[in-house]
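The structure's right below; bear with me while I get my questions together.
Every protein chain except one is present and positioned as in the full complex.
Coming up: chain A.
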């Protein structure tokens, strides 16, 4: 694998930080290998983000509808030493594309959201989407956003509704990192107010 653990991951981190500080901003990660798409059928960006923030100190859980979730879990564990755990305990929840609406909605409601003393002890989600864009989708505003922005993730309304109820009691909540097939990433932290766009 042609990933430089020092310099490539430093750049991935800066992208993640920039996106977390500026919700809805979409940045591109440099393509590191063309292999993943064919071999493992998930976005390389998922793996790059996982390599950047996971290690033996943290746990994760993968939501997927096929055994590709298990394969990815094995790969991430072997590269980062991070351990797989339950949804309720996971520091990171990684979501692969698939027919998994139910499981995602359930995970959203039961995953860690921190407590008032330690709001940082909450789950960070890394979510695979088809294509991210700033055309259509949800309208967002809040810290890091100059006025307001549009963010298209292709996720269903109920996802956002459940997410919104998860961040109602700020500072409790979850932070979301979206990645797509073009190695683009974008973030929606708990401070972001998300409005569903009215459908026709």
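Here, contacts are C-beta pairs under 8 Å (C-beta built on N, C-alpha and C of every residue); 3 or more make two chains touch, one makes a residue touch a chain; residues count from 1.
Note that contacts and distances are computed from a predicted model.
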Name of the absent chain as recorded in UniProt (options "Transport permease protein", "Alpha-D-ribose 1-methylphosphonate 5-phosphate C-P lyase", "Succinate dehydrogenase / fumarate reductase iron-sulfur subunit" or "ABC transporter ATP-binding protein"): "Alpha-D-ribose 1-methylphosphonate 5-phosphate C-P lyase"
Candidate in contact with the missing chain, chosen from A:3, A:87 or A:145: A:145
Touch list for chain A against the chain that is not drawn: 5-7, 9-11, 13-14, 16-18, 20-22, 52-55, 57-58, 115-117, 119-120, 122, 124, 143-146, 170-171, 175, 189-191
